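Here's the structure, in structure tokens; my notes come after.
Just one protein chain is left out here, and the rest sit where they should.
Then we have subunit A:
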């Protein structure tokens, strides 16, 4: 981000001191998230979409499906594909103007494409075996960005919600022809993806001697480095990646292992329960955690 420091040395020490005592400037504890509100089905042009606001993070995720044909059979591993792309608007902050947001969006795309596809049943995206399959395009638009660690967590929630929202139009193979299909023009005649094992991200930032979730921009400045955990409800931690240049000692990470899983599970559970309670509803409903 900016070369100019956002906080002064005094502020940094204040934050660190508070964190050491388990206190944060907005009154949260170290493993507390800010208010999260998610809205599904926000753009009609997409097959699935979600809009999340969490603190200063504002992320829109749109999912489009595309039918693709198998080009070379020997290269194809009998399943569908997921494509990620992310975009940082200059509205989020003037520093993102031009291509300056790319380092952040690249991090998002890398994190998600390395962790999410393996947790989805991509075989279910095959329409006609050896012929046609669905490609899921996930477009992430960052409208506002608080801090990178919290942005990752928010974006992951938005992606999961949007995947949950995705309606795959019903395609039926043509009787007597194994190679072709018809698509139903009935908008209600659709299937949904099984998103139960799609991971959410919990990104911890080491500030002073502790690990903190959902950091604000000031807290991020005060931190040393961050580490991102992808956690799903069935397997626990499926993916870990360290962010930023500061060095972290492995021992404390082993110690927080338990608590990170707990945070991730809570997040997963509350998101899924909220989502599934209105899963039959086409209307736009917002909800939040905590």
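Keep in mind that, in the parts below, contacts are C-beta pairs under 8 Å (C-beta built on N, C-alpha and C of every residue); 3 or more make two chains touch, one makes a residue touch a chain; residues count from 1.
In the analysis below, contacts and distances are computed from a predicted model.
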(request) From the list "DNA polymerase epsilon subunit D", "Eukaryotic translation initiation factor 3 subunit C", "RNB domain-containing protein" or "Yos1-like protein", give the UniProt name belonging to the chain omitted from this structure. (result) "RNB domain-containing protein"
(message) Touching the hidden chain in the complete assembly: which of A:12, A:132 or A:160 does that?
(response) A:132
(request) Identify the residue among A:9, A:75 or A:186 that touches the chain left out of the display. (result) A:186
(message) By the contact criterion defined above, which parts of subunit A meet the unshown chain? Give residue numbers in ascending order.
(response) 44-47, 64-67, 69, 132, 169, 171, 174-177, 179-180, 182-188, 280, 282
